[in-house]
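Just one protein chain is left out here, and the rest sit where they should.
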Amino acid sequence: MADAVKKPFRLGWEPALFLMLIAFPFLPIFESLFFTTTQRSLGDQMPTVFIFAILALGLNVVVGYTGILHLGIAAFFAIGAYTAGILTTAAYSFELPFYVALIVGPILAALLGLLLGAPTLRLRGDYLALVTLGFGEVTKSALTNLQSITAGTQGLGPVPPPALPGLDLDWASDYRPFYFLTLGILIAVVLLLRNIESSRLGRAWVALREDELAANCMGLNTAKLKLAAFALGSGLAGLAGVLYATRLTSTSEPNAYDFNRSIFMICCLILGGLGNRLGVLLGVFILVGFDNILCPIIDAQIQQAFPASGGKIYLQFTGWRLFVFGLALILMMRFRPEGIIPSCRMKHELHPNELVPVTVPGDRA
Amino acid sequence: MPIRLSIPLVALALVLIVGFAAGRRESTGDPTVIKVVSSLPRSGSARPQTDQIVNGIKLAFKEIGYRIELTDPVTQQKTPYRIDYFDLDDATAAAGQFTIEQEIANANQARMDPDVMAYIGTYNSGAAKVSMPILNRANLLMVSPANTAERLTKPDTNNRERHEPGCYRPSGVVNYCRVVPTDDLQSELSALWIRDLGCKKIYILDDNQTYGQGISNNVESFAKKYGFEVLGHQSIDSKSLEFSSMMTTIKGLKPDLIYFGGTTQSKAGQLFKDMVKVGMTCPMMGPDGCFEQVMADSASPDVFEKAKFYATFGGLPIDALKTLGGRGGEFIRGYKEEYGKDPLEAYSSYGYECGLVVIEALRQAGKKDRDAIRVAALTKIKNFVGATGTWSFDEQGDTTNQTMSGNEVAVTTNDKGERTAAYKFVKLLKK
Amino acid sequence: MPALLTVDKLRSGYGPIDVLHDISMTVDAGEIVAMIGANGAGKTTTLMTIAGIVKARAGTITFDGQNLSGAPAHKIVRLGMGQSPEGRKIFPRLTVLENLEMGAFTRTDKPGIADDLEKMFAMFPILRERKGQAGGLLSGGQQQMLAIARALMSRPKLLLLDEPSLGLAPQIVVQIFDVIRDLNKSGMSVLLVEQNARMALRIAHRAYVLETGRVTFTDQASVVLNDPRIRAAYLGE
Partner (left out) sequence: MLLAVEPALWNSLTQYLINGLTFGALIALIALGYTMVYGIVELINFAHGDLFMLGSFASLSLLALLGFGGLGFTATMTDASSFVIAGVLIGCAILSVLFCAGLNFAVEYTVYRPLRNAPKLAPLVSAIGVSFIFMNAGLFWGGPQDVNFPDLISNDNLLGKDAAIRITYKDVLIIAVTVPLMLALTIFVKVTRLGKAMRATAQNPTAASLMGIDTNFVISATFVIGGALAGAASLIYAVSMNTISYQMGFQNGLYAFTAAVLGGIGRIPGAVLGGLIIGLVRSFGSAFVGEMWVNALVFGILIIILIFRPTGLLGTPVREKV
């Protein structure tokens, strides 16, 4: 833009948002206001939002930066969660502290991403999407069936809370330790992505997204670029997984890492704005809020207002969840495909009517 | 040039100013209300059973008009309370069954609301495993109408998960109790019944889930004790659509009976249909998770005529309840009056029983205090006259009730020539 | 007699940008009209807009007495306009024969189609040899012939040709231009877009010169061919 020189009193949305989030636990008015109106703790939900935001940012690295439709991000999320489960629970003899899992989990997930990506990333878009989907199903199946390792559908647990030397925090009933832990990691991830985006690698990804052939001609090693994005995305998903298992105090069951989870994350990206960090955060906040806060509240209201409504699934708000999601996706694609907060790049791409196209529409020679 | 403040900066300032100006406010709750929540899978495939449970719970509170007067045992001060009952869902429509995440959210909601004095749930043992530690730390009484996994309350001596059930009780006290008998009793009685049916060779399937696997492993070990042979044991994928090839394999082994450790939701109906489809006529048996009308509805009556389906159930079905003494008959009359029909699912009596337990615990405690209520439930409910007979909680929170029934799906033809399938009580199972 | 094709103040483009600004031109019956211009002058866009693939934003197109405004591409074809598009756009997985049959999609007279097929094979014998082969496997020149033959299969009154010589060996270019001239002699009107201005102007009756979406010059082809400015700009002299 024209005013490239930053004025000193200007504050971007991203730092402002994070400052607000940091301030939130010190201002209990919001928490108690929220609780009295909704019977749900906002502070308690926020770590979940932060964790899914990390997962969504990881997915965004793959989908938003390189344009690969990744339908199996939940598998890498699961790898992180189960790594935490295996390393820290009493079921195994490791019983290592949380911080080891926090490092090992993402590394393992990234390695697995490389392992899956190396032979398959040369596939065409839709085939690649199916491979990621298939990998998700295989992973879920393996987690369910390898019971001697994963405890099957029971899940591994309880995962102990992170212990800080010298600090005796109440991880179980006070939301704040987790709030700050996950928010801190989220901020670190955002800073990391910010730096990567403006680095050589980030610009190369953009080139790759826009035109693979051209990127190739410019001397970029597209295979390596895709692989790097895949590994980074998987690693971030693994990181989110470790946090998720620690937060839940359980690895949950393999069904928590199914196709629905992957699609849910894709929905967050699309809703918020693909390729835009702030948009991703907003998308996660809206959808997690819808699922974990709005649905239960409305259901409780319906239940109180119409006590006889039980039994009819269409009289429950939760019963309409899929419908609401579906309609939102369709309407978004029709009227605002770039998401609520679009990245400039996606906006251009998704509104071809406002820009010169590369080819005649519909041409597929 | 006018100074243009950035919008984010204004927003940040607003948030901070409002936050600091308003100061700290803690929510303290409503002194005239006692809240009771239940956490059951209300969306998804377990809905019909949980409807019955919820109906049972509501009936128990309805009978006292949703009002209770507590007399403090020390000061003898009487305080009237209104009972607010909240029916929480631990399932999501997308998952079709309980999710651990949702159950944790429910437990946290109950834990943080100072008015919540009892938590009725869960339906699935897997869900109980995550909410038990949360509620335990909060000293909140938890009464389950349906959990049967033994490990929730009983240690396993030869398992590497040696921390059970201690890990569910991080504060060291017992806050969890249940009104249903546990799987070890059920599986032993199942094995005895299999022996009495004259079966020499059985094949065991399970649904790969906490409940189903636990009970089928138990049946397998009791099989050896009671002297019949187990031809094989495998898990199924409960999301699978059909099992005809697996049943072809099993058919080749010629079992006298197939035992399925699982629920109607984890494909009991489909397994039974595919068993008949590949031409087998041996009976199939399932645990209480299959004891519901949905199972009888899951296949056409012809299928149940070709082969028998048996289900064990912890407690007596509705029509046998009356014979037990206790409040069984009363419950059935009350249910019919309230809802205009007979309680179909036997679980409804457990829902009702949970409601009674909560009411009794409140009365015994005499005050709105979580710990007092918890202690009252676990120490004062002895020789309790409930809908499922007269029973007590032991020190681990398990019911001493040991009545179980054996049932089968029977087909009846009405005068119009229409056939319907429904469960029929066969025999009382005893050790 | 009114012109076969009349384009009046046509404006068209993609996205926010107009490519064509008030283009006006006519093609009379029995005429070969050439359109020449540099890369990006809007030649292909003009053809695509006339054919209805790109929507016109303003102006009118009249063909054979009918107003084409807003008509979809497939209806325009039915009115008797055939096009051999830029880049040939052969159906790569259909055989040569099937490609030609697709050209006759608007027609239902089976004997007439068979007749025309024979004519095409007589005009381009190589296509007869390759008629069972997938279109995508042909060489560039063969594909160009196939594209022209395919356009002719609809028996158009007006044939739009976009860069028929692009990327072809000089010998084949000559061959193709001979065919175009023959077609014209048998009564077909042709609107020819060509980079190879010299060749195009030699066979054309009239010509339009396009620069950045505007018609900057128009006259008889021989006049255009001899105009010094045109010679300098487009004929490399």
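We just call them A, B and C in the order they show up, numbering each chain from 1.
Quick note on the criterion: a contact is a pair of C-beta atoms (placed from the backbone, for glycine too) under 8 Å apart; a residue touches a chain by one contact, two chains touch by 3 or more.
In this text the structure is predicted, and so the values were computed from the model without any measurement.
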| item | value |
| --- | --- |
| Among the chains presented, those that the missing one touches | A, B, C |
| Option from C:8, C:28, C:101 or C:219 whose C-beta touches the chain left out | C:101 |
| Of A:29, A:149, A:263 or A:278, the one touching the omitted chain in the full complex | A:263 |
| Contact residue for the chain not shown (choose from B:8, B:301 or B:351) | B:301 |
| Residue, one of A:12, A:125 or A:184, that touches the chain absent here | A:125 |
| Chain C residues touching the omitted chain (full complex) | 51-53, 72-75, 77-78, 82-83, 85, 89-94, 98, 101-103, 105-106, 150-151, 154 |
| Missing-partner contacts on chain B, residue numbers | 43-48, 93, 96, 208, 234-237, 239-246, 248-249, 252, 264-265, 267, 269-270, 273, 276-279, 294, 296-303, 413-414, 417-421 |
| Contacts of chain A with the absent chain, listed as residue ranges | 69, 119-120, 122-127, 129-131, 133-135, 137-138, 141-142, 144-145, 212-213, 259, 263, 266-267, 270, 274, 313-314, 319-323, 325-330, 332-334, 337, 349-350, 352, 360-365 |
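As a convention for this text, only the chains that are shown with their structure count from here on.
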| item | value |
| --- | --- |
| Between chain C and chain A, distance of the C-alpha-averaged centres to the nearest whole Å | 52 |
| Rounded Å distance between chain A and chain B, as computed from the means of their C-alpha atoms | 33 |
| Chain A-touching residues of chain B, taken from the complex the two chains share | 3, 5-6, 8-9, 11-12, 15-16, 18-20, 22-27, 42-43, 47, 51, 54-55, 86-89, 92-95, 97, 99-101, 104-105, 108-109, 111-113, 126, 129-130, 133-134, 137-138, 160-163, 167, 170, 208-210, 213, 235, 237 |
| Contacting residues of chain A [partner chain B, same complex] | 9-13, 15-17, 19-20, 23-24, 26-30, 32-33, 35-36, 39-41, 44, 90-91, 141, 144-145, 151-155, 157-158, 172-173, 248-250, 252-253, 255-256, 260, 291-292, 296, 299-300, 303, 310-311, 313, 316, 318-319, 321-322 |
